[in-house]
Every structure is written in structure tokens, then in C-alpha cells.
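Removed from the display is one protein chain of the complex; every other protein chain stays in position.
Right after this comes chain A.
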Amino acid sequence: MMAGMIVRRFFQLILLLVGISFLVFTSMYIAPGDPATIIAGPTASQSDIDAIREDLGLNDPFLVQYGRYISGVLHGDLGYSYQTKQPVWEAIMTRFPNTLKLAIASIIVAVIIGVVAGIISAIRQNSWFDVSSTVFALAGISIPNFWLGTVLILIFAVNLQLLPVGGLDQPFYTAEGLKQLVLPAITLGTGSAAMIARMSRSSMLEVIRADFIRTARAKGLRERTVIWVHALRNAMIPVITVIGLNFGFLLGGTIITEQVFAINGVGRLMVQAIAARDFPMVQGSVLLVATLFVLVNLIVDIIYTFIDPRISYD
């Protein structure tokens, strides 16, 4: 059953990836601007441009070009940047670790703050903690994260001088590297923490009213055991989906956070590439982030069925 589900999901994944690559390739194909002219530069003659055009296979039919791009992608060849002439794959891979580091650090921040705040809110419903965390959660969803990042820099880097202003060039296991991660992770994680907190709260509220919790209490179990063992396990099921969805959301959010903290990641690369109309670079980085997003969602779905066997995707 489970194995069948995973195989089926895997085939769906492949179809989806084909769709994504087609959409991304088509977008760049219809985008204005002739690649040959861009590569040749402003001083090139028409015959130079024609030569480059022939060389790149830009005169071939659309589907042939798409096929060639896909076979390249499968071999780790995403083409060359118009701007730097560097291989796109190489450029992305040198920046990818930073993006991943940022996304993982942020999801850790978001899960810890979100789950703890949500649960405490639920077990002390309508207490001052609950009210203030609900207000914070609403604010967390509404704060533009680029602005939050700027304000955090202003407070902790400019005024208090406790943490660095930006960059993410030190290894994460050194004190310097960790310090560099703190502000970006909080900046990016706050919105997700708020969503996770709201979800944990409502899910926990539902579970602690259930019969089996009353039974557990009636058995004379300590309140701590009831909440953190019996209730938590059941309350976490919907929360995991929210966490999974948020991981994807964070991957998108890194684009902005990298810009705020001048972190050399894939997102910043993408923004620069869009501004410079460097299509192979845009294509490659969008493809990578979208693929990761889809993979994360698939993993969340699979974890979901493991935790809650009642769920099936038939």
C-alpha cells in the first residue's frame, strides 16, 4: 500500500518536473531580447550574431531546443551565463549552500518558536500569554520581512553592535558563522513561526478536548505527560503540513532575506540575473528552487502518511 503510494507519487513528481521545466523554458523563450544579440555584445556585426545564433542552435524548432535543454539539465549542464560566461550550474552550486543554510536555520527558529508558543497558548487559553502571542502571530504575518530584517540590523548591528550587519561567508559551526545566521534566520523565520503558532494552537485546542485526553487524565497521568506525550503527538499532524508548506515558502523568502543581509545565495543571484536579463541564469535558478519546493512537498506528504495511517492519497 505504502510502497504503491510512493511509486505513484514518484511518477506524478516526474510529470510535474517536466511541466515545471517546460514552463520555465517557455517563459524564457518568449521573453523579449535575442540571446545571440545579448551574447555578441553591442559592437558585434550581423554576421557575428548569425554565427552565434547558429552555434547555439537558436534557429532550431522550439521543441528541439527544449529537448536539448532538458538533456543538458539531466547532465548537469544548465548553459552559460550571458553576463559572466560562467557555467550556470557552477554559479548556482557555489551559492546554494548559503541559501540552504539560511532556509534550515529559519525553519528551526520557526518550528521552535511556533510550536512552543502555540502549545502554551492552547493550554493556557485566554491567558495574557495567549492574547499576546496571538497578537504577535498576527503582527508576524503582516510584517514585511525585508523591513523586519532592516530594523533588526538597525537595533542589533548598528546600535548595540552585537551581531554582524550581513554576509554569510563563515562556516556555520564557528561562532562567527552562527552570529551571521542569527538575524537572517529570525527575519525569515518570523512569518512562518506565526503561521505554525496559529496552527499548533488551534490543533492543540481541538485535541485537548478529545475523549482520550480525558481518559488519560482520569488514569491519573501527570498533566505534563498528558500534554507533551498524548496530546502533542496527535496535535502535531496538521502542524507538520504547515511546517512542510512553510519550508517551501522559506525557500522563496530567502530571495528577499539574502538581499537584506547581502548574502551570496541563489535568491540574490536570481534577482541580479532578472535585472540583467541573464536568461540562462534565471532559468537555472528558478528551475532549481521550484524542483526543491516540489521535492519538499512530496517528502511532507510521505511523512504525513507515516504519522497518520488514516490518510491515503488514493
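Heads up, the rule we're going with is that a residue touches a chain if its C-beta (ideal position, glycine included) is under 8 Å from a C-beta of that chain, and two chains touch if they have at least 3 such contacts; residues count from 1.
Note that in this section contacts and distances are computed from a predicted model.
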{"item": "Candidate names \"ABC transporter solute-binding protein\", \"succinate dehydrogenase\", \"NADH-quinone oxidoreductase subunit N\" or \"Dipeptide transport system permease protein DppC\"; UniProt protein name, chain not shown", "value": "\"Dipeptide transport system permease protein DppC\""}
{"item": "Touching the absent chain when the full complex is considered, from A:7, A:31, A:112 or A:162", "value": "A:31"}
{"item": "Per the touch definition above, residue among A:116, A:271 or A:302 touching the missing chain", "value": "A:271"}
{"item": "From A:129, A:156, A:172 or A:293, residue that would touch the chain that is not displayed", "value": "A:293"}
{"item": "Among A:35, A:114 or A:253, the residue in touch with the chain that has been omitted", "value": "A:253"}
{"item": "Chain A, residues in touch with the chain not shown (by the definition above)", "value": "16, 19-20, 23-24, 27-28, 30-32, 125, 138-139, 141-147, 150-151, 153-154, 158, 201-202, 205-206, 248-249, 251-253, 255-256, 259-260, 270-271, 273-275, 277, 279, 282, 286, 289-290, 293-294"}
